[in-house]
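Missing here: one protein chain of the complex. Every other protein chain is in place.
Here is subunit A:
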Amino acid sequence: MKYQSQKVAYAYFVVAMALFGVQVAGGLLAGWIYVAPNTLSEILPFNIIRMIHTNALIVWLLLGFFGAAYYLVPEESEREIFSVKLAYLQLAILVVGTLGAVGSYLVGIHGGREFLEQPLWVKFGILVAAVIFLVNISLTFLAGRKTAITNILLTGLWLLCLLWVFAFINPNNLSLDKLYWWMVIHLWVEATWELVMAAILGFLMLKLTGVDREVIEKWLYVIVATALFSGILGTGHHFYWIGAPGYWQWIGSIFSTFEVVPFFAMMSFAFVMVWKGRKNHPNKAALLWSLGSSTVAFFGAGVWGFLHTLHGVNFYTHGTQITAAHGHLAFYGAYVALNLAMFTYAMPHLRGRDPYNQVLNMVSFWLMTGGMAFMTFTLTFAGTIQTHMQRIVGDYYMEVQDQLGLFYMMRFGSGIAVVLGAILFIYSMLVVRREIVKPGPLAVPGE
């Protein structure tokens, strides 16, 4: 850690990991309700649990992004953060807002725009926190060295904060509501967040592989160009069936086909950089998470997205478990694993010690990634059966769901693996103080 103010990131990462725990616990509970539907149905209905699961995910990923920005912008700009106090104030607002939101959900106060269920005062809190963040990080950026990594990171973060304005706009016309809702939801995860992801991945590659900055930065621009060129008009794949004009079926199909490109490019980029780099960085776990993130993002966001994005396919698969399969693997690969890569890289610096307890961390990678992969497969099979029985044969929803019990049991099993992986990750980050694995006996040459 070169700059004292980078320490702020530590607080962000700790809060993010706490919420990560809440998120996976909520997910596991929701998965259990699919198996045993009467669980908690009177006190804590499914819709509240699901809200906590999705909202906690979004908030912790954002906290991770903010923390990553506070960690890497000083290093890239070669100066301290403009105001450490503002950074902590921003975190405090977000923590109060998050606790307030969870509390209000538990007593039944919530909105009904999916993922944007926060009470109005929490939405304003998030807006204030976003403004504080943008001011703080932009002034740091403007005063120092400007690199492609910070250019792209700041572009992504500015745009994602600006798009938050659409969280306040809720037209009475349901179709317009949906049209503008996607300005937050799609343009976050399939456009602006990709810029943040590419910037953080570029930073990690720079640090972990030792490849020349010029090479990394040039390819970063190429990758984020393909992300926005495909992602912006790719929004059209959400406009097929909401009352929007029919031409979106063509625009959406064509451009979302291209949405595979940035994810393929990011995966290739990560592997080629590691291959070309000669640096033998000690933090192997961070490297594993970086490569894993770009690979799983390619499959989850790229391949599984493409699987049901063409309008002729989506007509049948829209809103089935296929969507759930894609959503889980895409979020895990692109944003969860990337954040965990950044935590894994930064934590040893933030805590002032060498990379340590790599083995536990890497075990958690395989547990979580294996769990998510299995979850994706089971949900894909469930979704295929559901699509056929419900959309082709015409059986009613609940009749079809009753046939899918076996898949939901297997999905719950994979959820257990993910939760164990998450607990292990958090434990290896925060609790373990020394290398756990003892070195084996030294080989004695010449005997």
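The rule is simple: a residue touches a chain if its C-beta (ideal position, glycine included) is under 8 Å from a C-beta of that chain, and two chains touch if they have at least 3 such contacts; residues count from 1.
Simple rule for what comes next: contacts and distances are computed from a predicted model.
Participant: Any idea which of "Protein FixC", "Nitric oxide reductase subunit C", "histidine kinase" or "(2Fe-2S) ferredoxin domain-containing protein" UniProt assigns to the chain that's been left out?
Facilitator: Going by its UniProt entry, the chain not pictured is "Nitric oxide reductase subunit C".
Participant: With the full complex in mind, choose from A:A18, A:V135, A:I251 or A:I385 the residue touching the hidden chain.
Facilitator: Per the contact definition at the top, the residue touching the missing chain is A:I251.
Participant: From the list A:V165, A:A225 or A:L406, pick the residue that touches the absent chain.
Facilitator: A:A225
Participant: Pick out the residues on subunit A that sit against the missing chain.
Facilitator: Residues of subunit A in touch with the missing chain: 33-34, 36-38, 41-42, 45-48, 50-51, 110-114, 117, 148, 151, 170, 172-179, 214, 217-219, 221-222, 224-225, 228-229, 232-233, 235, 239-246, 248-249, 251, 315-316, 318-321, 323-324, 390-392, 394-398, 401.
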